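Just one protein chain is left out here, and the rest sit where they should.
Here the chain labels run A, B and C in written order, and each chain numbers its own residues starting at 1.
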């Protein structure tokens, strides 16, 4: 093995390590969500626990939403990192922005758990703002390696499509954030669509990629005419 | 190394990573259980700590049960993943269902700690419902890779037996759940048997596998007659 | 690579994984200790924070003790596992006993933080009982692989010495536990010696190993005479 190979290998190992630490943060943040449940679910004296929990379903719902949010983020983060082959001094900072939003997520989840019943749209709006920030962070974690050529040349076109999906999600989550103050049901539907779309980031980016490729072919055919 | 080898290796690395993140969630969930102890065990003024703790043994018992539950789940999860050789876009979601139940487990453990003395069968029933859900999740994490051929052909027969043990545990935990409302001692015995059976998942599946193999041989001998 | 090589490699990978999950539990338990500090250190209105913290130094002391305890345990656990080369269905359970004591450690630490000032010897005794249990668990994690031949033949003699050091520590911690009820200063000195001895488990076992080796040589020389 020559020196250049070893340098490439070292940089790749660095990327793996960065992802491993991020995975740790995801795993911890997703597990901390339960602490909110154990803290707020003490039925006042006299009430039976099962019936109390059935009537106070909001914290369980918030727990599920928080869990799915961090799981979707993990799947997306992991998908992005399968394409990042090199690292530099700034990438840990760009990645740190994503991790900041992930470690913060238990807070809006706790707000949702406690205020969904009383101040529904405010609680959802705070969670929605978190989604907006996550979208911005996800966009940056794509833009930076794309511009600094930290991804392989062959993956460039496809990675660009991934980048675009996160770019679109910024606008989408910004609109959904304002919708929270107007109508809860519409906002919930909007976030549901967002969830489903980003649950399978590879398939989402592939769809965009294929559309752009066929668009290119059509454009070329048009030019030939 | 040719391209196909590299793809196989990549998919296997993905499976390893999925298991590593799951391991992280298991490790965190099992360690968070102690927070319940530090939160509720403040003896009221005047009582001595050692005698107070001896009289309030329920939280310690719940801590032990929660610990053993997550440890058994980890051993089973790990055993299942030794056979999963490939991954796809859906597997993280099926695995996510298992992780959801694991991260949730500290909640029924906390309920057990605080209400075992006052509302015994309700507290056990909530824990029992958690067991039922874990069984369902464990069954899915076997069914999905089995149907999608994510396991090696040679392991297929044995993996099917593992799948069946989790399938049976769904029915078992459902019955045990209803028993909780009738008789606590019977329910405790039922859960104890469940624990012992799944403490060694490999041996459990091997027993079923051997029985089925000898059944097949007997059936073939019968056919020849 | 032939089948037997691959089986050896697989078993070794299993041991590595077991240690990785244990490392996760150690890392989490050691980090959770701080939660006790953030929970109990709210100065009553009017008092300045710095002077309040200086007068209430017990929780900081307990935090340090808890931290050192888990760190010493990690160093010992890690040292033991460098010699364990194979695994079986029971090893995760023996290791689970060690992890149970580690995940439990934040509780006696919290008791120490809150009751060191008021019920000093009771609080230290609870912590001391934890040390006794850790010693028992550490002894088992040595006895089991030693008896089941999960360590290499060449390391057997040395591993036996390690096993003996943990065996001696069971008796030592049992004595120290009873001393807690008689004299706090003597107990503290006893635990301090324990700490220093097990801070460097390799050196401790090596000393015993050398003494036994030279004892053997002397015995053989004696026999020759």
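Simple rule for what comes next: a residue touches a chain if its C-beta (ideal position, glycine included) is under 8 Å from a C-beta of that chain, and two chains touch if they have at least 3 such contacts.
Everything numeric in this text was worked out from a predicted model, so none of it was measured.
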Among the chains included here, which ones are touched by the excluded chain in the whole complex? A, C
Which of C:74, C:139 or C:198 contacts the chain that the document leaves out: C:74
For the chain left off this view, which of C:49, C:149 or C:217 is in contact with it? C:49
Write down which of A:110, A:142, A:190 or A:205 is the residue touching the left-out chain. A:110
In the full complex, which residues of chain A touch the absent chain? 17, 20-21, 24-25, 28-29, 32, 35-36, 89, 92-93, 96, 99-100, 103-107, 110-111, 114-115, 119, 122-123, 125-126
For chain C, which residues reach the chain that was dropped from this view? 20, 23-24, 26-28, 30-35, 37-38, 41-42, 48-50, 53, 63-64, 67, 71, 74-75, 78, 199-200, 202-203
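The criterion applied here is as follows: only the chains that are shown with their structure count from here on.
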Building nodes from the protein chains and edges from chain pairs that touch, which of line, ring, star, complete or other describes the result? line
Please flag the chain sitting at the greatest distance from chain A, going by CA centroids. C
Examine where the copies chain A and chain B touch and state whether the two sides share over half of their residue numbers (same) or under half (different). different
Whole-Å gap separating chain A and chain B, where each centre is the average of the chain's CA atoms: 28
How many angstrom lie between the CA centroids of chain A and chain C, rounded to a whole number? 40
In chain B, residues with contacts to at least two other chains: 20, 24, 28, 32, 35
